[in-house]
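Single-structure report; data block below.
Missing here: one protein chain of the complex. Every other protein chain is in place.
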Amino acid sequence: MTRLRMGMVGGGQGAFIGAVHRIALAMDGECELVAGCFSRDPANTRATAAALGLDPARAWPSFEAMLEGERRLPAGERIEAVSIVTPNHMHVAPAVAFLEAGFDVICDKPLASSLEDGERLAAVVKKTGRHFALTHNYSGYPMVREAREIIADGRIGRVRKVMVEYLQGWLSSDLENSGQKQAAWRTDPAQSGPVGALGDIGTHAFHLLEHVTGAQVESLHALLSTFVPGRRLDDDDMVLLKLGGGASGVLCSSQVCHGRENALTLRVFGTKGALAWSQEHPNDLQLTREDGAVTTLRTATGATSAASRSLARLPPGHPEGYLEGFANIYRAFARRIRGASPEESAFPTVDDGVRGLRFIDACLKSSASASWQSLR
Amino acid sequence: MTRLRMGMVGGGQGAFIGAVHRIALAMDGECELVAGCFSRDPANTRATAAALGLDPARAWPSFEAMLEGERRLPAGERIEAVSIVTPNHMHVAPAVAFLEAGFDVICDKPLASSLEDGERLAAVVKKTGRHFALTHNYSGYPMVREAREIIADGRIGRVRKVMVEYLQGWLSSDLENSGQKQAAWRTDPAQSGPVGALGDIGTHAFHLLEHVTGAQVESLHALLSTFVPGRRLDDDDMVLLKLGGGASGVLCSSQVCHGRENALTLRVFGTKGALAWSQEHPNDLQLTREDGAVTTLRTATGATSAASRSLARLPPGHPEGYLEGFANIYRAFARRIRGASPEESAFPTVDDGVRGLRFIDACLKSSASASWQSLR
Amino acid sequence: MTRLRMGMVGGGQGAFIGAVHRIALAMDGECELVAGCFSRDPANTRATAAALGLDPARAWPSFEAMLEGERRLPAGERIEAVSIVTPNHMHVAPAVAFLEAGFDVICDKPLASSLEDGERLAAVVKKTGRHFALTHNYSGYPMVREAREIIADGRIGRVRKVMVEYLQGWLSSDLENSGQKQAAWRTDPAQSGPVGALGDIGTHAFHLLEHVTGAQVESLHALLSTFVPGRRLDDDDMVLLKLGGGASGVLCSSQVCHGRENALTLRVFGTKGALAWSQEHPNDLQLTREDGAVTTLRTATGATSAASRSLARLPPGHPEGYLEGFANIYRAFARRIRGASPEESAFPTVDDGVRGLRFIDACLKSSASASWQSLR
Partner (left out) sequence: MTRLRMGMVGGGQGAFIGAVHRIALAMDGECELVAGCFSRDPANTRATAAALGLDPARAWPSFEAMLEGERRLPAGERIEAVSIVTPNHMHVAPAVAFLEAGFDVICDKPLASSLEDGERLAAVVKKTGRHFALTHNYSGYPMVREAREIIADGRIGRVRKVMVEYLQGWLSSDLENSGQKQAAWRTDPAQSGPVGALGDIGTHAFHLLEHVTGAQVESLHALLSTFVPGRRLDDDDMVLLKLGGGASGVLCSSQVCHGRENALTLRVFGTKGALAWSQEHPNDLQLTREDGAVTTLRTATGATSAASRSLARLPPGHPEGYLEGFANIYRAFARRIRGASPEESAFPTVDDGVRGLRFIDACLKSSASASWQSLR
């Protein structure tokens, strides 16, 4: 099997998530980065390409130039897919362009900075028939997959209650005014869209909830708050949820929870059992059995399913981390392009991305009107 | 110091909480149970008294009989205070009667089965000037006191966000139809009042939140649910909160969280740090310091305050449990009656009880109208 | 059932363990303290008695005086049993005297300050036929009982390896030179006998190991160390163990493990599973099942045995602590005297005490000679 040749849009020097995507892309030797437009600043792009050992001729000054330039290369040399890791408001334009030009796309989340843009992108994916993956990377953890399998198998009965949180503390003060680049774009409506914490991490929590339970949120009541004076977007969100099938839940996302790092946790209670998982110790899945005792299932052990074991690279007890979970999305994307079935190569889709944007939209309306809103 | 002579109303054979109160009362040798009306069934009262080694003449057939009978005993022999451990709807009548007759009262929670009854009882406490303690026993844990001290000292800065939960799983099925007495009265509106889980455990969570933070809930939005078919009261509650000082929060109480036992947990995030405490491992208090590192403070260690150390009976590392926390309420009550200052002998009051009833009242209105409600 | 009338030797003001014994004795209302010789200092004894509300006439100036005085009281009034809570070297004399006078005895550990003394005491117990309990209190925890049941039932297969530790840090510096009474007698050979940490806490670890596994240590290799300059007894011990049935193990006891409180932990590995328990979180028992997954068994839940549930006073999730475990020894002792069977009222015996002294003796010889020693 030849490596999938990829290009990247965004992720120049100073960015965080670009480097993560590159490690994830390289880890299994199934993809290879061969081209990029890493920044709107061509000097940054050239420097990034040089540091990565790329052919300088494929360090493109704009994504449009990359699209045109790569198209002119021979079929066995040009990129096959593109990874988009720009800030939120810059996802849709390159994604649409590459899809329409026949390239497959893997894109960071949230899908877009408005529901309308997201729906437009989804329509392009449908129309072109290209592969499109959204890096809701937490679904790549083996024990998240295990949780999904357990619920789908009915082992905790019917889901009644879901509690999901994504708590961070790094924006407890006005870091955006200190020149910190990550903080600056995330709190800037022009780059992030109409929400802050809710888009940045709340959508991860929302996706995790729907992905693991297989249920959909039908309506919600949100309270979006901004705690840090002068900040223009929400930095703390609490949302009550009603799900299909009669379940209910609560989702909290916050970037002002002092000391929390990436505390994404999910708890699901069913009629016969319960599950709990925490991203910071991702290889432990707490399963409450019907007798009430709690069993810790561990990545890659014999007590887990084949589906989750397929996402592990190591024997039990050698911890798999964030990068491995992220790499699982890239590996699935590459294998799908090379012909694997959806069952063998699951990844979050453009539809998941649209769900996330609907969630944001409903939260905004709910919080503004202090009323319950449908997600339909 | 002579032991405080006490009588008990409720707590006959088959009850759970009565036995807890009796151990708590006896533990430190500062109180002594000498009389009781343990049940509406005189045979149960006599049998309970015999098992406890009480004088059969002081096993009274009704609380009214106890009141009259004890009054006639010599001053050095008659009870000085009464402990009320009946189901919720039976708190107010004996409490009022004993208070008006000049006895001090310690009473289980919630204070009453309606806000009106609770306010009436509070007025009687005020009018009579007697001591009245409400057994929101979780405030008796040393590390709950420690948390309160830390916040009052400003060590985590100004409180921004509070997350409190009390999750149980024992009512995940319709246990009340199996003849289980504890389940039966808790799910019966005639005995519990208009709420189930919210009154039984939600009020504990609410008290813990206000007690530890020193802040008051100003308004709330509640979703009360009943998951078990045929049940007549809520068994799951989720409440968004706005607190004085601009903080916000979320409170969840549920009795259908499969496998959860008495999972009362509190997390408080401030501008400079954070706290987390869990009742099931009550001797650990997680303190997030200003640098983001989490330190575990442990009961009775030198790293804790004199106030919390005064609630511990053992050196660090020998776990103090639920009964010791409960006994701290009794000990404070006895010492207050014997002349200790409020600082030396803190316990939850009738005002805390009224707050809890206001909370219930606002939740009922909010959930019925899907609107935010003020707590005044 | 009438309460067991008890006297106490030792435990005057300033002592720690005496107060623990008194709470344990009182907790269930099955015993009652009615007499005592709390100190060699009669003033201390009188003050202690007064604080406890005892009849001043039964605050005896010596244990001999108590023995004689109580004997002269009417049968329904005099003490039935005596609790001995003096420093180690003062256990045997009062124990022998009371046993020979026909009283039952409950005694703190270690049994004696020499193997010879301990064997002499055991012979007196056997000769008199009186009840004798040794407060290896950790065996009173419900989940220690559960562990013993699980192993006895063969649920983890044949035991292969045992790891037991009792780590403290409070003697990391020369606290004994600061006037701290607890530190002073524990590090004084005249009061503690020939060992320090090994007798004080190592014997608890040793008893826990043999009690839970049902196996006996056959030989050992010990390294006793003294880390704090000037200290006259060991403050750190490490012991390799060979057990009956081919198992092996390691025991560590130390009082110089900075920051450790009462970190008594036991791990047992068998051919089909494993167990782990830690005293500081005593309501959790980790059971590794045959498939390798770890299940947390919790005190009083339906997943536990009737034997362990009989030691709990509360429903699951309300933590039972050290005092409740200790009280279980007193309750069993009282019930045995009142006629309960050994199965219904298990407690550590004088034979367990002799085992502990043999263990000390073998460790001393081994460490001195750098050789393996038999325990017979």
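Just so it is clear, A, B and C label the chains in written order, and each chain counts residues from 1 on its own.
Just so we're on the same page, a residue touches a chain if its C-beta (ideal position, glycine included) is under 8 Å from a C-beta of that chain, and two chains touch if they have at least 3 such contacts.
Every value quoted in this text rests on a predicted model; they were computed, and no experiment measured them.
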Touch partners, limited to displayed chains, of the chain removed from view: A, B, C
Contact residue for the chain not shown (choose from A:Met90, A:Ala263, A:Ala276 or A:Val350): A:Ala263
Selected from C:Met66, C:Leu134, C:Val195 or C:Val256 as touching the chain missing from the view: C:Val256
Of B:Leu297, B:Val354 or B:Leu375, the one touching the omitted chain in the full complex: B:Leu297
Hidden partner chain, touching residue among A:Ile23, A:Ala47 or A:Ala101: A:Ile23
Contact footprint on chain C, counting only the chain that is left out: 156-157, 160-161, 163, 169, 172, 221, 223, 225, 227, 236, 238, 240, 242, 246, 248, 250, 252, 254, 256-261, 269-274, 288-289, 292-294, 370-372
Those residues of chain B which, in the complete complex, touch the missing chain: 289, 291-298, 301-303, 316
Positions on chain A contacted by the hidden chain, ascending: 1-3, 16, 19-20, 22-23, 26-29, 51-53, 168, 170, 260-263, 279-283, 298, 301, 313-324
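We adopt the following convention: only the chains that are shown with their structure count from here on.
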Closest chain to global C-alpha mean, per-chain Cα centroids: B
Whole-Å separation of chain centres (CA-atom averages), chain B against chain C: 34
Separation of mean Cα positions, chain B and chain A [Å, integer]: 43
Whole-Å separation of chain centres (CA-atom averages), chain A against chain C: 55
Of all residues in chain B, the ones touching two or more other chains: 260-261
